[in-house]
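Structure incoming, see below.
The other protein chains are all here in position, but one chain of the complex has been omitted.
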Amino acid sequence: MEPIIVKYLDRPELNEPVLIEGLPGVGNVGKISAEYLKDKLNAIPFVEIYSKYLPPQVLIREDGTLYLVKNELYYYKNPHGRDLIILVGDYQGMSAEGQYELSYKVLEIAKEFGTKLIFTLGGYGTGQLVEKPRVFGAATDKELVEELKKYGVYFSSTEPAGGIVGAAGLLLGLGSVVFDMRGVCLMGETSGYFSDPKSSFEVLKVVKEYFNLELDLEEIELRSREITEITTQLKEEQKIEEKKEDLGYIG
Amino acid sequence: MEPIIVKYLDRPELNEPVLIEGLPGVGNVGKISAEYLKDKLNAIPFVEIYSKYLPPQVLIREDGTLYLVKNELYYYKNPHGRDLIILVGDYQGMSAEGQYELSYKVLEIAKEFGTKLIFTLGGYGTGQLVEKPRVFGAATDKELVEELKKYGVYFSSTEPAGGIVGAAGLLLGLGSVVFDMRGVCLMGETSGYFSDPKSSFEVLKVVKEYFNLELDLEEIELRSREITEITTQLKEEQKIEEKKEDLGYIG
Amino acid sequence: MEPIIVKYLDRPELNEPVLIEGLPGVGNVGKISAEYLKDKLNAIPFVEIYSKYLPPQVLIREDGTLYLVKNELYYYKNPHGRDLIILVGDYQGMSAEGQYELSYKVLEIAKEFGTKLIFTLGGYGTGQLVEKPRVFGAATDKELVEELKKYGVYFSSTEPAGGIVGAAGLLLGLGSVVFDMRGVCLMGETSGYFSDPKSSFEVLKVVKEYFNLELDLEEIELRSREITEITTQLKEEQKIEEKKEDLGYIG
Partner (left out) sequence: MEPIIVKYLDRPELNEPVLIEGLPGVGNVGKISAEYLKDKLNAIPFVEIYSKYLPPQVLIREDGTLYLVKNELYYYKNPHGRDLIILVGDYQGMSAEGQYELSYKVLEIAKEFGTKLIFTLGGYGTGQLVEKPRVFGAATDKELVEELKKYGVYFSSTEPAGGIVGAAGLLLGLGSVVFDMRGVCLMGETSGYFSDPKSSFEVLKVVKEYFNLELDLEEIELRSREITEITTQLKEEQKIEEKKEDLGYIG
């Protein structure tokens, strides 16, 4: 079999579309963000990607039908700026080599449609509950670094330590080395303990503003507030616990 | 070497044969079902599949002779309906990629013989002893879902959570995406703690009725009853244990 | 790079040579046997096999020089019967797929030189100290089973359970399926806890007699006796321990 099977549902004419990636990862920040984006913008699916590098698995829909795990590309024709290609999926590649192959294939497809710029979305796991998640960035070149700083994105010489692993890193790395594309990775701070729409909300605000999108953020803001409530409660419980501990054996 | 070595023992003329898969898996429900089917129907072996994706292992027969681990296809000319191709084997592929490759190859072979419909048989592990195993299903399209419901198959929006892993899922997933085949996965409930002919019995009843097979289920019913006896006993012992626990330190 | 690099040092004319394999494995019984065989028969190296399926490692000789890990073929022109090709090596393939590829390549080479019969040598791990190791067998056909029984080889319908894993099994399995070769696996009983020349001694006695070899077994018999002494001592200590335990707290 072909290691990666690409099915084109459509071949739209796009205007230098930005590739925006959001696959499963830390806190599912990227996945939540990209799926919110495609849903709210009514983006149109046009490419399905199946591969032996994905898990050997089918998933089941509510109506009892099944489908092979896949990655998908959606497009959105932006009336106020650049068009978008949005990459979402059930899984990332299972092996390191598979991740390289899948990212490379996505870049080949994006190139076909004229992509020169990439935004990858992800989470930056801090291992701690975060009150107000910052958005960290890393970019292929200094101009993009400077540009994104204006949108409130943090660029740190120390964070994330260890770099960026998986598609969010590879698309930018391979994109710049092989396909002459530029790009940015936006990473929302997240504890990493659960799927984190609050962190996605912060990431999406940057994306919305940067690409001048008509994007309704109300729903994700709502889900973000729910997370705030839960984590506030957890933090207070933690403080009570800590006080108890300070009181030692008496408590 | 060729990654998958296919040996044709025969090239029978078949009438739109259904591919029925039963490889090792949870509770060995699929394997027991498919092997019972081929034995009782006196199905004829016609394809042997060897592969580097299977374990590097030979198995030893009672008479001291050995054979390389393999998958096999048997055919059965059904006088009352569609012909069958039955897939059985010692193992599934060892790696995710190997599972994709093996399933793809089986589909290629089935296509050659005219297959348009696939039934995959497996177990659905509940982690608990099951008094009366239900048969759960998932299908490639809604028509098949509706059709199978008439045979008592359960389609649940929540079960099995996590989808279907391995050949039982891949044959349907790849079959529909690449080979334009339709199909159903039948999953018999099973604890998953032992090889479970009772669950296979329930699965086989659906298969028998759906394909109008002259299939003698007496032997598997017998083995099924033995399982019932054992599990009934186990359950009673469990209850006694639990009562003891309820009585606390006194017991 | 080529996944397997074959270097021919010589291309001898051989008379239907038997392939005899002895690579590292349980109790190193096969390795010890095959290396003893090649050393005592002054067999001549003629093929070196390097591969990315072997560990990424060089080994160091006593004089400070190093060599890449490899498998090797030696030949021996037998004045009293069939010629031999002896397969020895530092390692077996690291992955299942690599083991298939390496065994296949060895069979291709053996075929070139006219091989129709294979003897693979190995250990059968019992997990217990064995006073008098038996030699178990498994063969590609019934004639060989009957023939080897005459040499005192045991063929059991239950042992070894789980079949034979690795090159000792694959060479026979692939040999019979793809290369139309016949063969036998001889497995000496061994605890599996240490390299076991005693088990190799029993295996070599069968090989010597079967192929009518002028093979001096004195040295391996000596090493075998040393093992007997050590294990006898260990067994006695065990008995003393057990007696102590029987005496309970008093001891």
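We call the chains A, B and C, going by the order they appear; numbering starts again at 1 in every chain.
We take it that a residue touches a chain if its C-beta (ideal position, glycine included) is under 8 Å from a C-beta of that chain, and two chains touch if they have at least 3 such contacts.
What you are looking at is a predicted structure, and each value in this text was computed from that prediction instead of being measured.
Could you list, sorted by label, every displayed chain in contact with the chain left out?
Touch partners of the hidden chain, whole complex considered, are A, C.
Of the residues A:Ile164, A:Leu186, A:Leu204 or A:Ile227, I need the one that contacts the missing chain.
Candidates A:Ile164, A:Leu186, A:Leu204 or A:Ile227; residue touching the omitted chain: A:Ile164.
Among A:Gln128, A:Ser156, A:Asn212 or A:Thr232, which residue is in contact with the omitted chain in the full complex?
A:Ser156
Considering the whole complex rather than only what is displayed, give the residues of chain C touching the chain that is not shown.
Residues in contact with the chain left out: 1, 3, 5, 7, 48, 50, 52-69, 94-95, 98.
Could I get the residues of chain A that touch the absent chain, sorted low to high?
93, 96-97, 99-101, 103-105, 137-142, 145, 155-157, 160, 162-167, 169-170, 172-174, 176-178, 185
Just so we're on the same page, only the chains that are shown with their structure count from here on.
Centre of all protein Cα atoms: which chain's centre is nearest to it?
Central by C-alpha mean position: chain B.
Rounded to the nearest 5 degrees, what is the angle of the rotation that puts chain B onto chain C, matching CA atoms?
Value: 90 degrees, nearest 5.
With touch defined as above, tell me whether chain A and chain B contact each other through largely the same residue numbers, more than half shared, or through different ones.
On the two sides of the chain B and chain A interface, the residue numbers are mostly different, under half being shared.
Centroid from C-alpha atoms only, then distance chain A to chain C, rounded to Å. What do you get?
54
In angstrom, rounded to a whole number, how far apart do the mean CA points of chain A and chain B lie?
Measuring from centre to centre gives 38 Å for this pair.
By the touch rule stated above, which residues of chain A touch at least two different other chains?
There are none in chain A.
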